[in-house]
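First the structure, which I've put down as structure tokens, then a few questions once you've had a look.
Yeah, one chain of the complex is gone here, protein chain that is, but the others are all in their spots.
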Amino acid sequence: MKAVVTVMLKAGVLDPQGKAIGQALAGLGFSGVGEVRAGKVIEIELTGTDPEAAKTQAEEMARKLLANTVIESFRVEVA
Amino acid sequence: MARDVNQALAREFGLSAGEYRNVLEIMGRTPSLTELGVFSVMWSEHCSYKSSRVWLKQLPTKAPWVIHGPGENAGVVDIGEGLAAIFKMESHNHPSFIEPYQGAATGVGGILRDVFTMGARPIANLNALRFGDPKLARTRRIFDGVVRGIGGYGNCVGVPTVGGEIDFHPAYNGNPLVNAMTVGIADKTKIFLSAAAGIGNPVVYVGSKTGRDGIHGATMASAEFGADSEEKRPTVQVGDPFVEKLLIEACLELMATDAIVAIQDMGAAGLTSSSVEMAGKGGVGIELNLDHVPQRETDMTAYEMMLSESQERMLMVLRPDRQDIARAIFEKWELDFAVIGHLTDTGRIVITHNGQVEADIPLAPLADQAPLYHRPTEETPPQPPLGPVADPVGLGAALRTLIACPDLCSRRWVWEQYDYTIGGQTVMRPGAADAAIVKLDGRSRALALTTDCTPRYVQADPEAGGAQAVAEAWRNITATGALPLAITDNMNFANPEKPRIMGQFAAAIRGMAAACIALDFPVVSGNVSLYNETEGKPILPTPAIGGLGVLEDAAQAVGYALAPGLDLVLIGTTQGWLGQSLWLREVTGREAGPPPPVDLAAERRHGDFVRGEILAGRIAACHDLADGGALIALAEMALAGDTGITVEPGGDAAIWFGEDQGRYILATADSAGLLGRAAAAGVPAQRIGASGGALLTLPDGDTISLAELRRLHEAFLPGWMDGAS
Partner (left out) sequence: MKAGIIVFPGINRERDMAIALERSAGKKPRMVWHRETDLSDLDLVVIPGGFSYGDYLRCGAMAAQSPIMAAIRGHAARGGHVLGVCNGFQILTEAGLLPGALLRNQGLRFLAMDCHLRVERADTDFTRHYQRGEVFRAPMAHGDGNYFADDATLDLLEGEGRVIFRYATPSGEVTPAANRNGSARNIAGIASANLRVLGLMPHPEDLVDPLMGGEDGKPLFDSITAALAA
């Protein structure tokens, strides 16, 4: 199965990349664009078969390495 | 990929009907797909130099200090104290148009490998860049990507980017030029070459795994672009500077042992060109089993593996008894290490995959019968004389226009994205001197490095322009006090099948050769990039020159930053040559007239005199005169040193903005002594001003504050790139 870990900057941490994307979208004429935030998605192939265990394992990975919880939050989905 | 091999497929692969006939004759049968792929890349313009070889032979390549000239991965010159400088410049033009970031990044990676593969630790990168009209949004996007790509790769591998040049011209709208140069240092008795030797010796693959990237990059670089080029995106390679850094360290660690017999990087045409060239140069055969090639993707065919241009890979022939030492080093650096074949005495390259022979080609005819074209040439007609030109604006307005224009404005925005201090040896940083000065770690010796070409001169008169490019590189090195030693050339031209273009190439080579001989400045390495045109629109002919010089004592180097209280002396003859000048283009809107002639004897005499004065410690600052002429050079000196200048009265726009060659401005505390020595040496010299204050006082009495000058000079690139988004 596959764990998908989404890592985003925490609310309150300035995201200049998101801001630049937002400005670029406005520059391209897209209206109604509010705040844009940029993060990253990490896909991990896991050999196990138990979705709960996989989720726990991926969350452990996220806490330990994939996200820096000083500045980032994360979300794990298992499919 | 189960396609029949026939003439139609050969044509798709870039082989002409005649070339395909030769393939059939050499093979004595219809080649396999993999074999056709090998022929097509080895016989591409990029790998075979089939249009340019006959001309390149005219370039002087020898001097007592040249250790290896063209023909190896890079040129090697003796720089004293038992050391060699290894350097080369190479283009990545087409990939940079398709995907600017990765194109430029992998260009830097490729040239680094050419240098460290010979045993050198890279100590400096430079780059010569040409872009289209800045008014086009596409130019801005390409410029941004190229600068980010060069920085992204160079900064991460930890080699300082210390110099280069940037021009803008609409002729590059559909075809930017990205020419990257690397300079490395090695023990001159430990230079590694690519000729394979030792029947039975293992052939070893190291570095990154092979994927499907860049298949047919070499043939892409050998064809004109059409409107569908953007569709070719998937063939672009992606660089991994982290792996490159590991590869540098691992290779240098291995090179400290005696394990390596021969080594070559896998550049254009990847495994094909590296294995064919190594075996061919050594006069041996080679057998590869592709089952052992480290692969990033599944189900790759022999054809794909042989033509992949995945980056950060090297091929080596090792002493069999040292294989384990080598393996341990590469495993320590967490890089792939695989024995993929061995050398044979058959004189053939035999490639097997999944138990099948996929290719079996005799190497000698593959090399010897590579196409060689003596293509028709047509001379560029001489430009009619310019005639009298009226000055529509006066000196002050012209200075304000020129100092701010895209071709002369400050490059600070660019170099501030390149790490130029890493290594701790950068004596003259970007913007400080006519050539970058990089000291050798632990020694007082330093190298002076520059890249130069004035494409609008080459366009107007290819022979004079070719000579000027070499002379300017020589002059820029001389202006720091260094002794020029050798050059690498990156010949960027349009479609060689057009006689006018081939004529440009031939004439530029003539001019370059004359300058190289007159200035004792041989060519030791180079690269040819042809077919630089999009939809029939050719680039300006651009023989970019990368020059290298040496200073015995880095402390003797001078820059062009001016201090107060000095006299300014102009060396050389000023006629007021406005043909093809930037003043003519930016102020009057004309690109016309013949370019300034280069008097090579005077160039040599003036330069040798200037270098002598610098090394005698009599010169506080020195700047060569180039684009924009004397007043621009003075303004640049004033800005770099934050010191004003009062220029002597008299003279018109032609005198102050003309681009006569062979000239320098020297700052000295003793102009009388300098003028006396110049007269004795038969070198024209005149005092043209004095430094001090915070104003530039022009010959007509007009003044401009350094603050205003700086604002104008620094405005364009930040405004263009960051201001408008």
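Worth a mention:
Per-chain numbering from 1; labels A and B assigned in written order.
Definition applied: contacts are C-beta pairs under 8 Å (C-beta built on N, C-alpha and C of every residue); 3 or more make two chains touch, one makes a residue touch a chain.
All values derive from a computational prediction rather than experimental measurement.
Counting contacts over the entire complex, the absent chain touches A, B. The omitted chain makes contact with just one of the residues B:Glu12, B:Asp345, B:Asp368 or B:Asp722: B:Asp722.
Checked against the full complex, the candidates B:Trp65, B:Tyr303, B:Tyr418 or B:Trp583 give a single residue touching the omitted chain, namely B:Tyr418. Considering B:Ile142, B:Leu246 or B:Leu698, the position touching the chain not shown turns out to be B:Leu246 (whole complex). Interface residues of chain A facing the missing partner chain: 9, 12-14, 16-17, 20, 64-66, 68, 70-71.
Residues 148, 151-152, 155-158, 240-243, 245-246, 333-334, 415-427, 429, 439, 441, 554-555, 722 are the ones on chain B that touch the missing chain.
Basically, only the chains that are shown with their structure count from here on.
With each centre defined as the average position of its C-alpha atoms, the distance from chain A to chain B rounds to 41 Å.
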